[in-house]
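Here's the structure, in structure tokens; my notes come after.
Removed from the display is one protein chain of the complex; every other protein chain stays in position.
For clarity, chains are labelled A, B and C in written order, and residue numbers in each chain start from 1.
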Amino acid sequence: MPLQQSDFTVDRLGPGEFDSPMRNVPFIRDDRRVLYAAEAAEVCAEIEAGRKPLAFEIAGPRERLFFKPGTVRAGLVTCGGLCPGLNDVIRAVVLSLEHHYQAEVIYGFRYGYEGLIDDYGHEPWLLDSEEVDHIEDAGGTILGSSRGPQDVGRMVDRLEQLGINMLFVIGGDGTLRGGRDMAAEIHRRGSNIAVIGLPKTIDNDIGFIQMSFGFQTAVAEAGQAIAAAHVEAKGARNGIGLVKLMGRHSGFIAAHAALAGSQVNFCLVPECPFTLESFLGTLQARLERRGHAVIVVAEGAGQDLMEANLGRDASGNVKLGDIGLFLRDEIKAHFGRVKMPVGLKYIDPSYMIRGVPANAFDSAFCLLLGHNAVHAAMSGRTNVVVGFWRNEFTHVPIPLATSARKQIVPDSRLWSSVLASTGQPREMV
Amino acid sequence: MPLQQSDFTVDRLGPGEFDSPMRNVPFIRDDRRVLYAAEAAEVCAEIEAGRKPLAFEIAGPRERLFFKPGTVRAGLVTCGGLCPGLNDVIRAVVLSLEHHYQAEVIYGFRYGYEGLIDDYGHEPWLLDSEEVDHIEDAGGTILGSSRGPQDVGRMVDRLEQLGINMLFVIGGDGTLRGGRDMAAEIHRRGSNIAVIGLPKTIDNDIGFIQMSFGFQTAVAEAGQAIAAAHVEAKGARNGIGLVKLMGRHSGFIAAHAALAGSQVNFCLVPECPFTLESFLGTLQARLERRGHAVIVVAEGAGQDLMEANLGRDASGNVKLGDIGLFLRDEIKAHFGRVKMPVGLKYIDPSYMIRGVPANAFDSAFCLLLGHNAVHAAMSGRTNVVVGFWRNEFTHVPIPLATSARKQIVPDSRLWSSVLASTGQPREMV
Amino acid sequence: MPLQQSDFTVDRLGPGEFDSPMRNVPFIRDDRRVLYAAEAAEVCAEIEAGRKPLAFEIAGPRERLFFKPGTVRAGLVTCGGLCPGLNDVIRAVVLSLEHHYQAEVIYGFRYGYEGLIDDYGHEPWLLDSEEVDHIEDAGGTILGSSRGPQDVGRMVDRLEQLGINMLFVIGGDGTLRGGRDMAAEIHRRGSNIAVIGLPKTIDNDIGFIQMSFGFQTAVAEAGQAIAAAHVEAKGARNGIGLVKLMGRHSGFIAAHAALAGSQVNFCLVPECPFTLESFLGTLQARLERRGHAVIVVAEGAGQDLMEANLGRDASGNVKLGDIGLFLRDEIKAHFGRVKMPVGLKYIDPSYMIRGVPANAFDSAFCLLLGHNAVHAAMSGRTNVVVGFWRNEFTHVPIPLATSARKQIVPDSRLWSSVLASTGQPREMV
Partner (left out) sequence: MPLQQSDFTVDRLGPGEFDSPMRNVPFIRDDRRVLYAAEAAEVCAEIEAGRKPLAFEIAGPRERLFFKPGTVRAGLVTCGGLCPGLNDVIRAVVLSLEHHYQAEVIYGFRYGYEGLIDDYGHEPWLLDSEEVDHIEDAGGTILGSSRGPQDVGRMVDRLEQLGINMLFVIGGDGTLRGGRDMAAEIHRRGSNIAVIGLPKTIDNDIGFIQMSFGFQTAVAEAGQAIAAAHVEAKGARNGIGLVKLMGRHSGFIAAHAALAGSQVNFCLVPECPFTLESFLGTLQARLERRGHAVIVVAEGAGQDLMEANLGRDASGNVKLGDIGLFLRDEIKAHFGRVKMPVGLKYIDPSYMIRGVPANAFDSAFCLLLGHNAVHAAMSGRTNVVVGFWRNEFTHVPIPLATSARKQIVPDSRLWSSVLASTGQPREMV
């Protein structure tokens, strides 16, 4: 079904009733929108057909607020795997709540959604500007995290017990769905609690959001692993460096790392299926020609090759077979069969990427993301995630953001550039 | 005068007559455009008023080429101050010429426009994929650079003598104007030489181009200087760390560095005038309250305070008074007068920023920029610079790109975010 | 058997017959020695007992040379696993041969000792100052490497065929033994070929050599993995970060990384046996008390726990069971049994450490090591490895260097400091 403008409409708890305490600020009017499509022809066609072109609400501080400044009781929670920039986001949210809106109290829930369930015994942490001073210098999340959903009713109970007005949920797909369900339950109860998502996906795969925080840091760190793989590949006769990178369903990290580092010869992503025969044959040809090869594989690539049905993890994500180890073994077996001695070195830098602090770009990006999340909440938006589209911060309804995963389009300029950079064939089937 | 769509029209040497040798590539149709405006209301208003909305031609490989593949003779030149990513761009242009279009010969001109003038005796360097292998690992430009214009007629003579079809000019404002003048002279002579610009401005201040290469690397490196300034400021009673950053007319590096690093308390940029009295008073108040301060000043800030008229440098840029040394002395004098002992440490990291290799983001960006420049030239575009707008690479006529400098808008969300991050007052006058 | 001074005596092909071409250089006299023991009482006791105290010959340029400058034909070979600084050493040897002694030809043998055996078809690479320009910017070895010995007679044949006077062997224990055997074979044949070792051991475990190149870089890089492990450990309830580091028989990298990073709570090394029961109990107590733990384990630790007999690798080293994966599984099993949910993250940064370029310290160290190796060869030393002892570069007979592995002494100040830093008990048995 084609997208409707109604899909872009953001839920609000109610109209703005209080004046913003911010001074000398260029407030954003509620009717400002950034176009979904960037191409002139597409937008013109929509308009000529009498439709309003699809567009996102632009994020930013509002002149009139739903919540009364000085009375706000906020909560923050970080869920799922680590991603560079989590502490930057926490800090930005806390500072904006305190400095811009004089929040009364800010709870940091510990260890993901577990922190919203009494039984786990994780006491929430009272946050203020002192507590978040310099936390961005370290990777990870000061709040801790956990995977998986918790009972929605009990989480909303907890928010109500603590008198919380707004909950900031920092997490990925599954976490945002949890936020959506909480928003629905809150609505059902007639409560006034805003639920604002901050899109955490190191894979950069959340729909309708052009870039998520930590992605650029991850690409940069992946470069360290690729450089090491290249050094090892060059250091041995028929050396092969094999690097497994993040990317369960979308290969953006692998693709951008291949563009950033000129040493990658094969970039394997979930979006572009390949057969072992074709891949191994192409690899062998490359070795015969050049004497070494560097392969980057996203963790979700080639899942069909493994015939694995491994269930789901605590977050409900489909468990993946380990394509890195699988390829390592298949490559060794192949070159054993053809009696061509190779030296394969396998690198899995996963946690060394997830655990680094955000780089300068991501730090600035997280700051703005966090501020905009607080502005959204204060204005009464709910069931919304703060996005980024064509250089503007946006309000994206959580149902829209979770309706479709963002993936590499094999026919796109991005993927063509990757192929141009690696020199691998477009098809390995 | 308001912009016209004609301002966005790109010059072409002629229509495409040859088939592209690229295979399995998503070619870009010539009529694809990315909208200049992103906001829905603005675009709708234009259309409803019966005008076509302003839009840039989208860059990328064309199916039909003006130049015959295999016969191309290309030249590259790098001009002006160093900027991270120059070698990445050189490498990308050379590899695309060689791999995508089988160029016959590629000349690298040495030391900027000097390399196009016989008298200097700089022999051009024959470039190929071997010569550019791994050059991106080092900062700077393998071709060398120089500042300032050279005689346009003699430069075109040189291109004609060497039988060159396309010249890639990597440089800033003044350099691009040189390219524009060469394109005009070439047109006057009826020659078929494409002149393609690649926008090099560490200040990120070229008009109609959202981001230029090396900018993000510069922001990240600036962070090192700011961190050191912060350490020094905290290490002394009433410690003041003062960092001068690049930014002759546009303070983007200073602004983004202030967003990326939470330690900046004052960010002074050319776009936002201030008086010494107000600034020093605010600084004193900060010291009395917090005991230390970090100040970041763009080199073009506060020029009116210095009453200097220092002429122009070899590139024709107005020479600036040194605001860093000026502020250093004024701050010391002020606190001497008020008998408040301070410990001021001044840091000018300029060359340490300009000389670093591109980071991962800029490396990938430079690769795509270089490829798109070659595609533009092969298709017969000329007098055009490759830009980036709302996530798409674009063709920007050089006259448009050099018609207006990009600057921080004091009333923008960006600047408001900087103020929110530093805590400095919006006005210091 | 106690050490004798004769164990420290260096083999020489013959006396110096030619004047050194080096000018204005403080030549080292042949009788200069650095004491083996540093403690006053020990040295005094030896002397008072009428013995000369044990001492190493000091390395450095000699005034009189065995080989005639300008006529030297040299070979270099790098063997075994990668280690930061290999390219620095290659470069230093080549530059010293060329600049100090005007070598006639310098062969770089490819892929370790394989390069000295015709059958492999690896043509030697002619090296000079141009070829080694900037090679130190990349990790690994430009010559490539391989593991394992080759036929000594055939290798010496090859040296003789090429008219080589001196072979520089960059490698570890097994490689140096190969060098020793070549020196013996050369002696048997009455040839005049010097064999000079450069001690490559990322584990820093070669006897009678206080520090080997690449070690400090490895410790620094290990810190990145430990930092990531700490971030992951803090990010989960009862989070455990487990890092496997190099150290087959000697835990110096693990120990120094534990001293350098304050986050390590358990440092497990081959020299200090432990039982699973005791270790797991201590770990559980730590988690109950602090909620997270970081464990660093050297690859050779706890081998007795695995009862594995896995043969030897191509270099003849005993294959080790994988203590990292073993501990990972045992820890998970233990906390499963005691029903204490933990979040374990396992990091194996091996190749990401081996493949980095040398840091500043190691670069300078490699330069001096390489120069001293060339000085040793020119003076006619053979069967010797260049060492470092009490701040002086030394000549260590290869038989001495390979007679005993350097290990951590559990009763030493070093290990006590590690325990003081980690807080782990001295005994976990």
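One rule holds in what follows: a residue touches a chain if its C-beta (ideal position, glycine included) is under 8 Å from a C-beta of that chain, and two chains touch if they have at least 3 such contacts.
As the structure is a prediction and not an experimental result, all values here were calculated from the model.
Q: Among C:99, C:187, C:332 or C:405, which residue is in contact with the omitted chain in the full complex?
A: C:99
Q: Among B:82, B:127, B:156 or B:400, which residue is in contact with the omitted chain in the full complex?
A: Final answer for the missing-chain contact: B:82.
Q: Which residue, C:33, C:248 or C:381, contacts the hidden chain when the whole complex is considered?
A: The missing chain is touched by C:33.
Q: Applying the definition given at the start, please give the residues of chain B touching the unseen chain.
A: These residues of chain B touch the chain that is not shown: 82, 111, 114, 120, 122, 138-142, 144-146, 224-225, 227-232, 234-237, 239, 241, 343, 345-349, 351-352, 354-356.
Q: List the residues of chain A that touch the chain left out of this view.
A: 134, 137-138
Q: Which chain C residues touch the hidden chain?
A: 24-26, 28, 31-35, 38-41, 43-44, 47-48, 52-53, 55, 58, 60-61, 91, 96, 99-100, 134, 136, 210, 216, 219-220, 222-223, 256-257, 259-262, 359-361, 363-364, 367-368, 371, 390-392, 411-413, 416-417, 420-421, 423, 426-427
To be clear about the criterion, only the chains that are shown with their structure count from here on.
Q: So if I superpose chain A on chain B by CA, what angle comes out, to the nearest 5°?
A: An angle of 180 degrees brings one copy onto the other.
Q: Computing the C-alpha centre of each chain, which chain sits at the greatest distance from chain B?
A: C
Q: Centroid from C-alpha atoms only, then distance chain A to chain B, rounded to Å. What do you get?
A: 29
Q: Cα centroid separation between chain A and chain C, in whole Å?
A: Whole-Å distance between the two chain centres: 42.
Q: Would you mind listing the residues of chain B that make contact with two or more other chains?
A: Correct list: 134.
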